[in-house]
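Excluded from the complex is one protein chain; the other protein chains are retained at their positions.
What follows is subunit A.
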Amino acid sequence: MASQVLPQALHMIPRNQVQPFNPVKNRGFSAFLSRGPSPLATSKVSVSGFHSKFPVGSSFSCFARRGFVVRAESNPEGEGEAEAERNENGVEEPETKAEAEVEGEGEGEGEDEAEEEKPKEPRKPRIKLGDIMGILNKRAIEASDKERPTPDLRTGDIVEIKLEVPENRRRLSVYKGIVISKQNAGIHTTIRIRRIIAGVGVEIVFPVYSPNIKEIKVVKHRKVRRARLYYLRDKLPRLSTFK
């Protein structure tokens, strides 16, 4: 049915029509999408014959199915006034108007016929969804390491941290103390520093890869047999004092 409509529709569309296309197309698109797969199946052969000759008309994109993958290849004949409108989501975002060849077929068996014009690309290794956060965290840590290398910190280290506080612009604040815990969370890895200041115990949690931290230095190390030294809170202040 639509395949019979096609030749006439394509003839009627002027060659140079580009921009004001898209709003009109969207409406027609959804209307066609609501139909079943039959228009696609019947028109497949005729479409592949046509697509090398005619510019992409609005009726073309209507045949793109919902799960269509955008291929931004440039057609050597250069008819791309293709609106690569097919997204995985369907209607939105007409993108890459220039040089995106519309192959008016859906995925599945349609793809082989569409690629008859260019050789198949080698398959890239797929990144699993579960690895993405790990990869992003690693990248962020590398980026922060480039600006300021972070030493290896363990519980029981006595460290000195130079921090730049936005309120205190002129001088860097210095914090010294013992690391009583380290929480590993990728880029938000934090250490907890304890110290007795002016008679009162203070614990501060620092994100290790924060850009505000200008320097971290391990001054000494105390032998501890725990990963978290929360027992220091109940002990004598002498054990948490560092000059």
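Basically, a residue touches a chain if its C-beta (ideal position, glycine included) is under 8 Å from a C-beta of that chain, and two chains touch if they have at least 3 such contacts; residues count from 1.
Here is the rule we use: contacts and distances are computed from a predicted model.
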item	value
Choices "Retinoic acid receptor responder 1", "50S ribosomal protein L14, chloroplastic", "Cell cycle control protein" or "adenine phosphoribosyltransferase" - which one is the UniProt name of the chain not shown	"50S ribosomal protein L14, chloroplastic"
Residue ranges of subunit A at the interface with the undisplayed chain	165, 167-168, 188, 190, 197-207, 210, 212, 233
